[in-house]
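With one protein chain held back, the other chains of the complex are shown just where they sit.
Order of writing sets the chain letters: A, B and C. Residues in each chain are counted from 1.
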Amino acid sequence: MNKQCGKPVTQIHLKPKMTVGELVGAMGKAGAYNGGALYRAAGIYEAMLRDKKTTKFFGLAGAMVPAGMGGIVSDLITRGHIDVLVSTGANLTHDIVEAIGCRHYHGSASCSDVELRHDEINRIYDVFLPNEAFEHFETFIQDVFSKLEPESKISISALLRHIGKSTKSGILHAAAKKEIPVYCPAVQDSMVGLQYWLFSQTNNVTIDAFADMPLLMDLCFSAKKAGALLVGGGVPKNFILQSMLMTPHGFNYAVQLTGDRPDLGGLSGATLDEARSWGKITEEAQAVTVYGDATITLPLLVAAVMERMHHD
Amino acid sequence: MNKQCGKPVTQIHLKPKMTVGELVGAMGKAGAYNGGALYRAAGIYEAMLRDKKTTKFFGLAGAMVPAGMGGIVSDLITRGHIDVLVSTGANLTHDIVEAIGCRHYHGSASCSDVELRHDEINRIYDVFLPNEAFEHFETFIQDVFSKLEPESKISISALLRHIGKSTKSGILHAAAKKEIPVYCPAVQDSMVGLQYWLFSQTNNVTIDAFADMPLLMDLCFSAKKAGALLVGGGVPKNFILQSMLMTPHGFNYAVQLTGDRPDLGGLSGATLDEARSWGKITEEAQAVTVYGDATITLPLLVAAVMERMHHD
Amino acid sequence: MNKQCGKPVTQIHLKPKMTVGELVGAMGKAGAYNGGALYRAAGIYEAMLRDKKTTKFFGLAGAMVPAGMGGIVSDLITRGHIDVLVSTGANLTHDIVEAIGCRHYHGSASCSDVELRHDEINRIYDVFLPNEAFEHFETFIQDVFSKLEPESKISISALLRHIGKSTKSGILHAAAKKEIPVYCPAVQDSMVGLQYWLFSQTNNVTIDAFADMPLLMDLCFSAKKAGALLVGGGVPKNFILQSMLMTPHGFNYAVQLTGDRPDLGGLSGATLDEARSWGKITEEAQAVTVYGDATITLPLLVAAVMERMHHD
Partner (left out) sequence: MNKQCGKPVTQIHLKPKMTVGELVGAMGKAGAYNGGALYRAAGIYEAMLRDKKTTKFFGLAGAMVPAGMGGIVSDLITRGHIDVLVSTGANLTHDIVEAIGCRHYHGSASCSDVELRHDEINRIYDVFLPNEAFEHFETFIQDVFSKLEPESKISISALLRHIGKSTKSGILHAAAKKEIPVYCPAVQDSMVGLQYWLFSQTNNVTIDAFADMPLLMDLCFSAKKAGALLVGGGVPKNFILQSMLMTPHGFNYAVQLTGDRPDLGGLSGATLDEARSWGKITEEAQAVTVYGDATITLPLLVAAVMERMHHD
C-alpha cells in the first residue's frame, strides 16, 4: 500500500448503549471529515489536559450559555481544566442571568419577532429570554457595582471576579472560586457593559482596558507549554492566540470548534495552520479544527475526554 | 411565564461514561440550536421506526461510504429499519469497492493532489482510495454484468439487486438479502455507470430509466404512512420527497441531516417546511433538520435511537 | 520582497457608473478571498471561451431557473458558448414552466408554508410558484410526449431535444435550436420525470438510461481540450467531471461557483484540486472555485467576461 495511505477506514457499526467515548472511538476508526477530526480533537484535548506543564486556555464565543453549554464550562473550571478563560461579554451576561435564578427557555426560530417584541421576549435563534430577566439583572448588577471601591481603577478581570464572588453558581462563580482569571476585552459590548455605563453616570470607578495585559503576558511568558480549546471565533479566539505572539513560545495544543469557514478570510473561520505562519501556534503543535455547531461538538468532545480520563 | 416560552434551558453537566442516549438527552434538555434539533430528530426517528404503519425511506447522498457511514446504513437495512433506499451512484460504487475487499484509507485534505495523481491515489477530502481498487472493481463488475440476461430490458433497481446478490457484505448485499429496493435515478453518474457504458459497448441489455417508477408509485400509493431519514440532499432527497407528490398523501415523519444552507435556494439545503408548501410532507408532519456534518450527526442520531429502542 | 508574495493588494476605490468588468477588475487587484477568486474565474472562463479547441461544458444545479438565472444560460447557448449542457431535472422543469408562459413570483422565505399549501403555492426559498403552473405544464408535456414514436427506445437527451423543439423560448429551446446535447442523468427526479411516469402508464416508449453515454464518450475522446463552468454541484458537476475519466485527457479549464464547503466530504463542495487526484482535471489545468450564491456570482462572472470579449 502506498505510504501516503494511513489506516483503513473502518465502517461504523453501532451498538445500543454505547458510551460517548466508544462512539467517538468509532468515528476515529472511520476517520473521515469532521467525525474523524472530532476524534483527533479528543486525543489532543486529552493530551493537553494530562500535560502538567501546560497552561490551559479556553475561548468562549457564540451564544453558548443560552444554549446550555455554560454548565460544561463551569464544570471544566471546577475540575481544574481551565487556567485562563476568555469570553465574549454576552456569554457572561447570560451566565449571570442564570446565576441569579432567571432562565432561558426553549423557543422557536420561526416565529414573529414583532410579536415577541410585544410580549417582551428576546430571541436568540430558538431560545427565548423574557425581558424581565434583564430587570432582575439590572437590580443585581447595580448592587454589585455599588460595592466597588469609589475612585478606584480596576481591570476588566477584577470587575468580573467581583461579580463572580457575588454569584452562587455559573461560570463567573466557578472562576472566582478557583481564582482563575476571566478576560473579556470587549466587556463594553454586552449588557454587563451597558449596565456599567449606567453605573458610571453617577459613580467614578475606572475600568482600565489594558490593566489585564501585564498579568496575562507574565502568564504567557512563564508558561512552559500552552494549550487552547476555542469554542467559536471572535475576540476570544484571537485574544488567546495573539497572547503568545509577544513571547518566544506558541501554543503547543489547539482545538477549535467552529461553524465558520476559512474562505471568507475572517479570523473566526481561519484554520489553525494559518496560525502557524504567525507563530501563534508552534510548528509542531498538535492542532485540529472541527467544523460544526458547538452545541453538538462541545458536549461530544468533552464527554469523550472525561470518559478517557476517568479510566485512570 | 409567557406561554410562548417552552421548558427552561437546562445547562449541560457531563458525566464520565455517559451513553450516547444520555448525551443526546442532555442536548434535548439544553434544547437549543442544532443540539436541540438533534434531540428532536431522535424523537421523530424513533417514532417513525416504531410506527408499524409507516413505510420508511432512507436517502443517502454525500460521500458517506468512504467515510465509514455505510456500516450504519447496512445495519439499518438488516434490522428492518429501511423499506426503500435511494442513493447516489457514488455511495453504491464505494460500497461495492469495500464489499470486494478493497479499502479506503485515512489520508489528508492538505496534500499535493498532483503528487497523489502520480501515486495513483484518488482523494475524497481526507480519505484516500488507491486507483487499483477500481481495477478490482472493473473485473468484478464486468463479470457481474456479463451474467445479465442478453437482450433483456431491466430497471436500475434490478441491476443493483443483481449486483447486491453477487456481494457478501455492504449496503447492496444487505438490501438484496432483505429484498428492499435500492433506487439510484442517476446511476450513469458513477463508476457503476461508467462500467456499464463499457459493458454496453459489446452487450445489449437495456436499462430502462423509468422502469422503477411503477413499483415505487404503487408503494407510495399503498403506504398508510411514510417517513424519511435524509442524509444529505441531491437526487436522493428530492426523489424521495417528490415520490409522494402524485399521491394524496405526504410524508408524516421527516428528518434531514445536512451541511447545506437554505438561503442559496437549492433543494439540498431547503428546509422541510418548504416541502410542506408542495405537499411533499403533510401539514402535520413531524419534521426537523439538523445542520452539520453527517459523519457526526448520523452516528449520534442512530446510536441514540438504537439505545431507546433497545430499552423495550 | 519575498518571492512567495505576489502583487500588492490594491485597496478598492469605487467610481459611480463603473462597468461590471471594471468592478471585477478592481476585485482582482484587491485579489483576496472570493472576490479575488471571481476575478481569476473570469480570466479562466474568458480563456476557455476564446480557445477554439475547447469543448465547453456547463453544469447547472441548484434552483437556478426559478431565480432568473435561466436567461443567462440560454443566452450562453445561443451565443455558442456551451457545447454540452448537463442539468438537474428541476431546472429543466422550471425552464419549461416559463417557456409555456407561466411565471415564478417574488415571494418570501419567512411565511407559513401551511398557508401557502392552502393557497396552492409552491415555495422555493423566497420564490413562489402557483400550483396551476403545473397544471399547464401537465397539459403541455403530455401533449409533447404523445408525439413520441410509439414502441421506440430513446435517450434522455433525445426526449429533452423533443421537448425543446416544442417550446419557443428558454434553455431547452435554445439547446434544440443550436443542436447541442442536454444531459439529465436523473430525469426521473423531477416533474418531467413524474409526468413521464404518468405517460408511461398507457404508452410504451422506453427511455434508455445509458443511450446518451456513447455520444458523450465520443465527444470526450475526440475533444482536443475541455473546459467546464459548474454552477452548483450535484449530478451535473460529477457527471461532467467523470466524463473525462475514461479518456486519456482531463479538463483543461474549470470554474466552479458553489455555496457548499469542502470539509463535509461531499462532491458538491469538493475543491477542484481534489479532482486533479482523480485525473478528472489535468495537472496543469487552470481551475478556481468561487464560494457564494450563484445568483450573485454567475451574473457577475458572465457579465464581466461578456464585457471583455466585446472589446475585440
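By definition in this document, a residue touches a chain if its C-beta (ideal position, glycine included) is under 8 Å from a C-beta of that chain, and two chains touch if they have at least 3 such contacts.
Every value quoted in this text rests on a predicted model; they were computed, and no experiment measured them.
Enquirer: In the whole complex, not just what's shown, which of C:52, C:147, C:168 or C:310 touches the removed chain?
Expert: Only one of C:52, C:147, C:168 or C:310 touches the chain omitted from view, namely C:310.
Enquirer: Where the complex has a chain not shown, which of A:14, A:30, A:67 or A:228 is the residue touching it?
Expert: In the full complex, the listed residue that touches the missing chain is A:67.
Enquirer: Which parts of subunit A face the unshown chain closely enough to count as touching?
Expert: So the residues of subunit A touching the unseen chain are 61-64, 66-67, 90, 109, 113-114, 116-117, 121-127, 153, 156, 185-191, 193-194, 196-198, 200-201, 206-210, 212-214, 217, 232-235, 238-239, 242, 245-246, 259-270, 273-279, 283, 293-295.
Enquirer: List the residues of subunit C that touch the chain left out of this view.
Expert: Residues in contact with the chain left out: 1-2, 4-21, 23, 26-27, 29-36, 38, 65-72, 74-75, 98, 103-107, 110-111, 116, 119-121, 124-128, 130, 273, 291-293, 295-297, 299-300, 302-303, 306-307, 309-310.
Enquirer: Going by the touch rule given at the top, which residues of subunit B touch the chain that is not shown?
Expert: Against the missing chain, subunit B presents residues 32-34, 110, 261, 263-265, 291.
FYI, only the chains that are shown with their structure count from here on.
Enquirer: Interface overlap for subunit B and subunit C, more than half of numbers shared or less than half: same or different?
Expert: same
Enquirer: So, what's the distance in Å between the C-alpha centres of subunit C and subunit A?
Expert: That pair's centroid distance is 42 Å.
Enquirer: Whole-Å distance, subunit A centre to subunit B centre, using C-alpha means?
Expert: Averaging C-alpha atoms per chain gives centres 34 Å apart.
Enquirer: Averaged over CA atoms, how far is the centre of subunit B from the centre of subunit C? Could you give it in whole Å?
Expert: 25
Enquirer: Which subunit C residues sit where two or more other chains touch them?
Expert: Each of 261, 263-265 in subunit C touches at least two other chains.
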